[in-house]
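Take this structure, written in structure tokens, and hold onto it; I'll ask about it next.
One chain of protein is taken out of this complex; the other chains stay put.
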């Protein structure tokens, strides 16, 4: 950590910083320029003390040199993490789809979905039972009944259930019905929820907040690790920018970046990333080629009748095309591209 | 609501939209241009059906003409809302400060704070007991003990307690110890929390998410109203932008905008808006002049020793200067400016 | 175009809008809801009159239904544009690299570059002679001498020259020495420059402004067309967001979006998109798979000694790897993926 003092800082100011550092057992290295004094602070877990230095009046700026996350970092744990649920895996080099409707609407709908998706080879079935909605007047999901439907049809088709949990109070319920617990974009910094999920034995699918930096996202994963859960899948889902033709801007660079910073698997939500059905197919190829471990897509037997997110859901034919293309491309990437590098 | 059809939409497509509208009991008005067909959909609560239209394949775009919020809107409720807690009021034309440390650290610290602040005339004492922190390694607050300290010192100095609640599970606790429950920026779209707080009889201080539009913010307030709580104070606290000299960008326009859109009072968090101690004083004047109902500021007896947010906290002398200036300016605005308009 | 009137608009207000529309020879369609009146305005080039309606006091909002660009749109000109320079083409289904150093530094450097790049098969040689630099203290380029060097080495190796022009005053110079004139991100809305380039017979490589929407970008291209130049290549180069690990955020969705909106070819600047050398290779694959027509990369014989942008330039070995991978992937995409769709 580097502490930059204000332009007219005195020797007394320097001493103040040095003494504080020594109090915490850190080493210091002072560098006096003509205009500014810079103090390097060296020691274990120096960042946990960042605020103490930041608060000093003589300090202009603190520069962090080490990444603030640890347990999720590649440096700490160089081997890539593979998430395993029953026989199904994410992060083992394959490309997996997590597919299903935005919201669970009925047993019938989900039976049709599971039948179709498992027939293609999709192993992960998604569906919202508790829905975070911007407006209180929008459909809020079927709740427990939705979870039960998901579990039933998934079991019948040997699929794994992925569903979003909005509150720590629902953990018992999710432990019972769900295989992978999703943390939604709006909950990425719901720290109480993260702590609670730290106690769970289920893998967590952690979506990036649409307003969160990659660093904040990895720190959210660090919360899960710190509180006991090291089974985390990251999911990029688009960030908020000024562009208007898409609902969000897919940050494709997050895939290789996360791969270099962390050992965790990363997938991409193709539906929320842009909010446009017509971009899912072309972008699915970019996502495969970027090296992601999978993709999430909203698929509905009849998107025109979906109770939510119909405009960014694929129908069965569209999904089948996207699925086959992505799988073909992934096989080719493996055989002819990545193996040659 | 206006439904814009895709360029090559057919008569059948038009009928599809019209029939759907009629099914919901809405009126329609069709406008066929050379290149595009536009269908106006008219009726009560038409927006609750927005998604059904959005999902249709032939639809290019939905344009919303009415604001999606209702209960919090000025049109629905033209009279300005005044929040009253004991004798203290927010929204009655005065300018109120909500002041106190970022985190409650000890009984001693809070006694000194409350003594000082109440002496100046500040009626609202803030302090974090449960802290949302980006890193799991940062100080997380004193929890219940913090709430008890707040209550005790506030009662001794006839102040009202404002503190942030992070989870619906803590409601009973907050009902017991706190006068105004704060919803933090990261929780603005924690809809489960909002629903729970809808059941509370306490006023809610609803901070704007740092990447939330004003519309989303007012919809979050609408959640509170819809679930039963109409005592809401809005709090602008800066939004995330590309600018780097400030931690956030204070969106001062939000003050007059909210005043024209809604009947709810609005205050501004001067500490988080920029993250810089040196900007609090100059910006406090701009905030008073913008017509806000108050300001929130982090104040600490010794910011250099604060356990959190020291770099954006004022010491007692600095706060006193800001407080007196703001109060003077507010009086002058009332007497010589607003009264003349 | 849809004109939405303010909540309490009167019949007189409606007449005002209708009369203005009729004055311009447009048709109107009035739709009166309980709370708002909406007026559809139909006619040729209705958007050129947008401001006249926007200025009316009774108007709350104007909603544009048609895209504001025309000549560059796919609807107007469904056949994809192919840019041809000598024998070299962009937009004909191949994937072309535009490569070379950020700045032309010397004849020697450029000879080495051109030798190497042409040897690999690269047809387009880039290099900055007039450099837009954020600070007046940074290296500003060799100017005319740089252009002459580019021309000479390009001719010796049968390559085409791409270089950025910063002012209309330099057009004659660029016409003489350059094959494709680049408009930089900061000049995308330098309308005087665009008008001047409209008179040129050279193809224009139009970079997207780092804070420009896709609509504004296509309108900039429309300027070129409108003023006489229909040889335009679009170049996505990352947009400014809140993310900090990358200098910009590559908006990969722009590729399929532009392909659906316009007939113009689009390439991606892999160096500026993220500002990080280590992301160029993984992202080049995503860019190929997204369907782009090519990529621009900064390549330097010794990036550690580059006078500018060294940190986002590849050395020869790194570029060769990226080049070969991209070309292989493109061939595979053509043979096994796009052909099957």
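Letters are used for the chains, namely A, B and C, taken in the order the chains are written, and counting of residues starts over at 1 for each.
The definition used in the following text is that contacts are C-beta pairs under 8 Å (C-beta built on N, C-alpha and C of every residue); 3 or more make two chains touch, one makes a residue touch a chain.
Every value quoted in this text rests on a predicted model; they were computed, and no experiment measured them.
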Residue touching the undisplayed chain, where the options are C:24, C:47, C:116 or C:338: C:47
Which residue of A:49, A:160, A:195 or A:240 touches the chain not shown here: A:240
Residue of B:27, B:80, B:111 or B:215 touching the missing chain in the full complex: B:215
Touch residues of subunit A, complete complex, unshown partner: 2, 4, 7, 29, 31-36, 38, 40, 42, 44, 61, 63, 65-66, 75, 240-242
Where the missing chain touches subunit B, by residue: 211, 213-215, 239, 241-246, 249-253, 255-257, 259-260, 273-274, 278-279, 282-283, 285-291, 321, 325, 328-329, 332-333, 336-337, 340-341
Residues belonging to subunit C that touch the chain removed from view: 45, 47-48, 51-52, 54-57, 59, 68-69, 130, 132-139, 166-169, 186-187, 189-193, 209-212, 216, 219, 222-223, 226-227, 240, 303-311, 313
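Throughout what follows, only the chains that are shown with their structure count from here on.
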Reference subunit B; chain at largest CA-centroid distance: C
Separation of subunit B from subunit C, taking each centre as the mean of its C-alpha atoms, in whole Å: 39
Inter-centroid spacing, subunit C versus subunit A (mean Cα positions, whole Å): 31
Set of subunit C residues in contact with two or more other chains: 211, 241-242
